[in-house]
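Attaching a single structure in structure tokens format; questions to follow.
Complex shown without one protein chain; remaining protein chains in place.
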Amino acid sequence: MQNSLIRKVIFDEKSRSLLIQTLTIGIFAFVIYILVQQTAYNLDKRGISSGFDFLNMAAGYDISIRLIPFTSEDTHLRAYFVGLLNTLLIAVCGCFLATILGFLVGIIRLSSNWLFKNIAYVYVEFTRNVPVLLQIILYYSILLHLPQIKQAIVLLDNFYLTNRGFFMPSPVFKEGFGIVIASLIFAVIASYFIKKYLKKRQETTGRQYPIFLINSALIIFIPIFFYYTTGMPIEFDNPVLKGFNFKGGMVVRPEFLGMLFGLSVYTAAFISETVRSGIISVSKGQREASQALGLKNNLVMRLIIIPQALRVIIPPLTSQYLNLTKNSSLGIAIGYADLVHGFGGISLNQTGRAIEIMMIVMLTYLSISLIISIFMNIYNKAVQFKGNA
Amino acid sequence: MSLEQVIQLEKVNKWYDDFHVLKDIDLLVEKGQKIVICGPSGSGKSTMIRCINRLEAHQEGKITVHGTELTNDLKNIDLIRKNVGMVFQQFNLFPHLSVLENITLAPIWVKKMPKQEAEEIAMAYLEKVKIPEQAEKFPGQLSGGQQQRVAIARSLAMNPDIMLFDEPTSALDPEMIKEVLDVMIQLAEEGMTMLVVTHEMGFAKTVADQMIFMDEGRIVEEAKPEEFFNNPQNDRTKLFLSQILNH
Partner (left out) sequence: MSSVALKDLSHNKYYNWIIRNFFSTWLNTFLTIIALIFLYKVGTFFLDWAIFSADFKVNFQGEVITDRTMCSKNIAPGEYGACWTIIYARFDQFMYGLYPAEETWRVNLSFFLLPFAIIGFLFDKLPLRKYFIFFTFIYPFIAYFLLYGGPNLTIVETNKWGGLLVTLFLGVTGIGLAFPLSIVLALGRRSNMPIIKSICVIFIEFIRGVPLITLLFTANVMLPLFLPEGVNPDNLLRALVAVTLFQSAYMAEAIRGGLQAIPRGQIEAAQSLGLTYWQTTRKIVLPQALKIAIPPIVNTCIGLFKDTSLVLIIGLFDLLGIGKATLADMNWTKLYYEVYVFIALVFFIFCFGMSRYSLYLEKKLKTDNS
């Protein structure tokens, strides 16, 4: 009788699955319990305390690249935010640059000129098959071997390329600049309404208007107009050589530039492949059908090819953005103060709170990945071709 | 006495590199004529009609549509494409646009029509092909026969004088061929000038004014249907007809 009960349990699908899952949870719980015990014991032995109180203690180190003010007396928590902002900064700039370069190269790969096509191909293959860390280090080395400050390369009188960074004038905004900004905002809002209005007019009368040109002109010239009429309210604080350094102006550090070039050029190679296969995926018949209807080439692109290509391009494009963001963690190799370098590296060494800090860092990256994935899923659902096609 | 000639092909030759795909093609199409072109695959029939709206380019000879000569001049090409409609074997509907948007696209952007007017015309043609209720659906939700009918409506919405059909039913399941052929027959009865590349000989017998048989890039035989089916002159025509009519 015992026998048949056990048999029943093992061979019945439902109870077997229940059994397996219970066992699994049991094993996991056991392993985790042991790990936690062991870790607590080890931490205790080494005199490392735990907890998150270190976040309120002074960091004790400086961060040279930062978007918000930070001194060595600021807390580790603030160091976390500085690092996070730096990570986001390089991620946004990198994605922006990589997208432009990637689309450009992708389109070149589709051109009919054999030489351009294959030069682009060589670029893509070389860049994709060499580690990104090597490329970052290479660009950084090149930047470090720019001339010293005293022999800086001068561009346009006030821009200096040196081995300590790219020095440039910083804008000082005077009174009246607020008006220029307001006029820009006004121009953007106006262009939105103008676009709606002109589109409606096209629907009712059939006439087509060069909406893009009109709006671009608006957004460019209105602020320029107000800039001049309010007496040009921007002054530039030029970097001036005093002793061994520049005073005034602002500087873009070689660490940032090295990361930017390395990440952008690397990711652009992958993006170009995505763009190329996206455009190819639109079948030839689509182009032929639109041409047979009499559509001109630019309309064929705009109304038929590009909308369909984008649907195919955007999901893998988003995962490239994610990869770039994760690769920004390599900043530690060249001293760019991203999240992993400062908070994850220096703070960790100083406080010894490895587990807490690593947890925070990993959760941060997970959140970024999650947010981007959610947006991508929303976009994906919205643009699916309706139907079974 | 002779009707206006809307399409003229004079000594048209085309090569793909060294492959001679169209050899000395001479063809005259009168207004309102229905011409059915048949022949084995690779004979150049699709290539020939695709030359008429410049989806392919000919290297020698002269093609004239409605008095406009077809050359590399983009203005001529645009003019011709506005007046010549084409229906493809693979339908080629735009999957990201609704059925209605598929049909109104060209009238709005090429003929610069107001949206309302374009939609009214589109609905009228959808009624004509007997699927007005599908207007808001997307191509992926329609059957093959429905899609092809939308494709026909899409071309008709531009009010062309000439319609080209490139094997319009070859990609359809058998039970849907009839609904598309019915639309084409109706179109023929209304007087449209049609060039149809097809294997549907029943359709040809019903509608064609002129049968053309092509083989290896040449027009081998050209005759009225009764002559063509009952008394083909050329041996190759006889062979082809015996193969295709024995199903």
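The first chain written gets the first letter, and so on, giving A and B; residue counts start at 1 in each chain.
Assume contacts are C-beta pairs under 8 Å (C-beta built on N, C-alpha and C of every residue); 3 or more make two chains touch, one makes a residue touch a chain.
Predicted, not measured: the structure shown is a model, and the values here were computed from it.
Trainee: Using the document's definition of touch, tell me which of A:67, A:92, A:134 or A:189 contacts the absent chain.
Mentor: A:134
Trainee: Which residue from A:17, A:56 or A:229 sits in contact with the chain not drawn here?
Mentor: Only one of A:17, A:56 or A:229 touches the chain omitted from view, namely A:17.
Trainee: Check each of A:250, A:310, A:332 or A:383 against the chain that is not shown and name the one that touches it.
Mentor: Of all options in A:250, A:310, A:332 or A:383, contact with the hidden chain holds for A:332.
Trainee: Touching residues of subunit A against the unshown chain: what are they?
Mentor: 17, 20-21, 24-25, 28, 35, 38-39, 42-43, 45, 110-116, 119, 125-126, 128-134, 137-138, 141, 145, 287, 291, 297, 326-327, 329-330, 332-333, 340, 344, 348, 354-355, 358, 361-362, 365-366, 369-370
Trainee: Across the whole complex, list the residues on subunit B that are touched by the chain not included here.
Mentor: Interface residues of subunit B facing the absent chain: 15, 17-18, 20, 54, 56-57, 59, 72, 74, 77.
The rule we apply is simple: only the chains that are shown with their structure count from here on.
Trainee: Subunit A to subunit B: how many Å between their CA centres?
Mentor: The answer is 50 Å.
Trainee: Enumerate the contact residues on subunit A facing subunit B in the complex.
Mentor: 202-208, 283, 285-286, 288-296, 299, 303-304, 307-308, 311, 383, 385-389
Trainee: Which bits of subunit B are touching subunit A when the two form their complex?
Mentor: Its residues touching subunit A are 53, 55, 78, 81-82, 84-86, 88, 90, 92-96, 105-106, 108-117, 137-142, 151, 154-155, 158.
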